[in-house]
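Right, one structure below, let's go through it.
Yeah, one chain of the complex is gone here, protein chain that is, but the others are all in their spots.
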Amino acid sequence: MRIRIINPTITTTWEQDARHAYETAASPGTEISIRSLEFGTATVESRRDVALVAPGVVAAAREAEADGADAIIVDCMLEPGLQAAREVVTVPVVGPAGAAMHLAATLGHAFSVLAIADNRRPLYAEIARRHGLGPRLCSVRTLGIPVMALDDDADATLAAAVVQATAAHREDGADVIIPGCTGLAGRAGSIAAGLREHGLELTVVDPPSAAVRTAETLVALGLSHSPRTYPRRAAKAVHEPGGAGAPA
Amino acid sequence: MRIRIINPTITTTWEQDARHAYETAASPGTEISIRSLEFGTATVESRRDVALVAPGVVAAAREAEADGADAIIVDCMLEPGLQAAREVVTVPVVGPAGAAMHLAATLGHAFSVLAIADNRRPLYAEIARRHGLGPRLCSVRTLGIPVMALDDDADATLAAAVVQATAAHREDGADVIIPGCTGLAGRAGSIAAGLREHGLELTVVDPPSAAVRTAETLVALGLSHSPRTYPRRAAKAVHEPGGAGAPA
Amino acid sequence: MRIRIINPTITTTWEQDARHAYETAASPGTEISIRSLEFGTATVESRRDVALVAPGVVAAAREAEADGADAIIVDCMLEPGLQAAREVVTVPVVGPAGAAMHLAATLGHAFSVLAIADNRRPLYAEIARRHGLGPRLCSVRTLGIPVMALDDDADATLAAAVVQATAAHREDGADVIIPGCTGLAGRAGSIAAGLREHGLELTVVDPPSAAVRTAETLVALGLSHSPRTYPRRAAKAVHEPGGAGAPA
Amino acid sequence: MRIRIINPTITTTWEQDARHAYETAASPGTEISIRSLEFGTATVESRRDVALVAPGVVAAAREAEADGADAIIVDCMLEPGLQAAREVVTVPVVGPAGAAMHLAATLGHAFSVLAIADNRRPLYAEIARRHGLGPRLCSVRTLGIPVMALDDDADATLAAAVVQATAAHREDGADVIIPGCTGLAGRAGSIAAGLREHGLELTVVDPPSAAVRTAETLVALGLSHSPRTYPRRAAKAVHEPGGAGAPA
Amino acid sequence: MRIRIINPTITTTWEQDARHAYETAASPGTEISIRSLEFGTATVESRRDVALVAPGVVAAAREAEADGADAIIVDCMLEPGLQAAREVVTVPVVGPAGAAMHLAATLGHAFSVLAIADNRRPLYAEIARRHGLGPRLCSVRTLGIPVMALDDDADATLAAAVVQATAAHREDGADVIIPGCTGLAGRAGSIAAGLREHGLELTVVDPPSAAVRTAETLVALGLSHSPRTYPRRAAKAVHEPGGAGAPA
Partner (left out) sequence: MRIRIINPTITTTWEQDARHAYETAASPGTEISIRSLEFGTATVESRRDVALVAPGVVAAAREAEADGADAIIVDCMLEPGLQAAREVVTVPVVGPAGAAMHLAATLGHAFSVLAIADNRRPLYAEIARRHGLGPRLCSVRTLGIPVMALDDDADATLAAAVVQATAAHREDGADVIIPGCTGLAGRAGSIAAGLREHGLELTVVDPPSAAVRTAETLVALGLSHSPRTYPRRAAKAVHEPGGAGAPA
């Protein structure tokens, strides 16, 4: 099985880490490839960024299908272009937020998302509502650490995640934790272990892992998004008035 | 007051009719200008199209504010790029779907949207949910007329709208009607009159009119979208890996 | 355009201030008139008061239409008799709570109401639910200042409003603020400015302003409440058993 | 135990039948008294009527408590003045719609209301939502018989009720039926029997019976509505500007 | 009228106190009998216990109907086997949680449950949702006293209940309190009195009392659960593969 990861940014330096994270979580035999966007922004942190990179995601999805990918993952909790991409390919397109939230909803009665910064709150609330799981999201908690510092001091990041996850349980009623920021990707186990050291057993769901396993499940079962909810669309030219354009 | 209409397509031939529709609905003294996209698609009919034109809408919103617009309207029921645009300007950005649905919700207990084609159903349901009005949308009904024919035979279009609005009331429980397709823009009064001829009094809300009046209200009251829900974002370069890009 | 403000109390001394507030918020050319009730109570602070003044509001609505009003506003956040009045006139009847809440819902993802006293909490929750916006109301906060003192010390009132609006954002997640008590009418701008001085940008919606602009919009677009949701009712005698009564 | 029935109209000719219906449903030893309004309308069929009779209901509730009533029932499915009355007395105030809907919700997964006329639909939907049971109300069906004819031809009325209850089950999914019109008061058993003859076992809840038994339960258990949700209010003068008024 | 209380445990030593509590709350003339399970567990504190005792409840319900009971109450806030029992008897089967929650919902806008221990939180949330009253349950608060100590020091238990009920009102917005643990059965009045001493008027609903009165109401009105929601089921053998089994 071949799964194409779309990094919805132009920051190709992230590719190696991301591929490693997905390969670690994937089943044996699943072949992971990753593509960054040709046109886009360096990071995706806002609705503006979501808008700016979505056309690139649509094009990358079409390219992935042409390359023979069996499934596609848009590697970002804000899932830019995901629904649009589903209209242009027949293979399943999966996002880490939806995959993690649906899995979390089956494992406990409420979940919290750990985010980088306060301005993510309305975004995560929108995403939970979009997936029909708004009432299950009981809080969004922020680490209070600059994004750039996440990698510099992995221990401090982990410690902050444990503190916020504990508060999410104690104060907000969360029984499942979803680490929502990239700097915590692949570290669900460490967070759960950190919580256990403090006497708290919580289920921690890693979004990239949830996404790759959900994608595998869909491929294995011959399933994809409904062509009635996502009517198929052919390539469409994007061009300037009076000029020519490339199909996307 | 200066309101900039963003036509989120590259089809400049629609500009004159659209400007006329907005000028007719606006208050005396409101100055309407309209801009089509420099880069985009010819029409907006799907989530794919929404993705492809959103960057153009963001750029056009920034340009509108630079041009001194007091408010911005994204002239499309699918409201492409609307939330992203709100992050890059401080003047209010309004969409016809949200404006019409909120107005409809104050006037009756449930509303229906008249759409061009069946594939719009999930899109309108998503839009109503996004605006927090999902339970008030009782149905989406389609005219069953090809888009291109809408203009060719205005009488047949109107007749179809009256038939579907009647069914929306009788079968779905709608007390307010929102004509959702562009071909019916500015014809809410005619639909209401057609219904009245058949003995049915229904409130019919024209989305462009609702949008322009809502925009005027926000400007007059010194209001705009909350910078907490829509944190302000500066221009950001969109470029290819290793290359340069234009700010958007 | 002529808009009739119904002051749903018998306290005629409020008329001048109220008319001034509405005239300030209205469009140029809109003519504001105001009528207090002939029969009713001195203030409206409870469900009991709502019941006691509603017949007077119905009669006043009928009188307003007979006087040639193009729209009617019931000047009270508890909107006494509003739905009943809609059954007896064909011109639009608007309330400040509904108008402000719908506008707030388009500008941010959650709003709080600032109220005079704790006993208003269930009332505002009921009003938000009645308008279908229950989930958007994240809290009702009270100023903790006696009503009578509101006018005596305008600065203290404003300061209390800024304190509570800040808490509504920080603790309850509100991104939009609706000052719900009469003593704050017309002061949305001052509250927003006070918040800005403390480094907090929040959108503050003034209910009377929202109401008058919504009424103007409805009149301009030829819209009114649906006669299907609000079936028209003729005058009906209210009398004692065996006696005669006046139509209301 | 003494229960006061408030007939929220001035039509005293209904008193005898109503008292009989409540006495039949009450426990042995419960003493039923009934009072019509001094001031009000002949029937209650709309929001306008609800507004016009509510002050009379508030006054009648206060009188009932002064007369030593242990509980009060407002005898009308539209429950005029019920919430206001709860603010002026400490004894429980119960309505037939709320009592029947809560009982119905414990007996089956969805219920329908049989109404006199189509214009009751939005009213019953509002009442179910007000009681927090909106999702349990699956339809409102109308008998299509003029109110006046209900008494004239009891057999036809019953037959129509059986037809509509059957349709409510087959087409709308109702497992419990609430006869909502006065002409069907006390006939739940007959409707259930009529359904059984047609091979359909449905639970049919009589609203006056549900109300009187709920009132008895509250009195027996020493319970009443929460003074926090319904803050107690003293008598308040209702008068004209500059004149005197009677307390209500 | 004969009401059978099913104690869904094998702990027969509780029978006398339980019967006393139900007899105290019942109407004069109601005959209360109580049966513990033949097979089951000593207490019911978890979903596991609910599963283990449910077959015993089904058998006990069948036995109760054969004994001539007019109604059945499953005496446990977790209501084990209640819905299953409704499929095997035609007399009404009532639970204390559902009865108390529906009554509470008619008396105030939100209620809290006082529970023994933290692990009851998800259980009560599930029960409120199952009864369609999820949004009305504003919190579950725990006494922080070991179950065994509840009887040992009734004063301390009562004091803890008053403290938690106060917090439920002040911090969670509860206007009605439901004492959910067995140790508080029959003490609603004492809790209300304790609150009153601290200046707080709250409505406190005793679940066993609510259950017995609801059961009496159903019997008196000839009502039971809908055979469409709960299709009737004959006795069914429960046995091992290849062996014989007793009907249940």
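The first chain written gets the first letter, and so on, giving A, B, C, D and E; residue counts start at 1 in each chain.
Just so it is clear, a contact is a pair of C-beta atoms (placed from the backbone, for glycine too) under 8 Å apart; a residue touches a chain by one contact, two chains touch by 3 or more.
As the structure is a prediction and not an experimental result, all values here were calculated from the model.
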*asked:* Among D:134, D:173 or D:189, exactly one should touch the missing chain; which is it?
replied: D:173
*Quick one: which of E:54, E:158, E:178 or E:202 touches the chain that's been left out?*
E:54
*Selected from E:40, E:95, E:108 or E:180 as touching the chain missing from the view*: E:40
*Those residues of subunit B which, in the complete complex, touch the missing chain*: 121-122, 125-126
_In subunit A, positions touching the absent partner_ = 25, 27, 92, 94, 98-99, 102-103, 105-109, 131-133, 135-136, 169, 175-176, 188-189, 201-203, 205-206, 209-210, 213-214, 216-218, 220-230
*Mind listing the subunit D residues that contact the chain we can't see here?*
109, 173, 175
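Basically, only the chains that are shown with their structure count from here on.
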*Just curious, how far off is subunit E from subunit B if you go by their C-alpha centres, in Å?*
53
_Centre-of-Cα separation between subunit D and subunit C, whole angstrom_ = 30
*At least two other chains touched by the same residue of subunit A: list those residues.*
122, 126
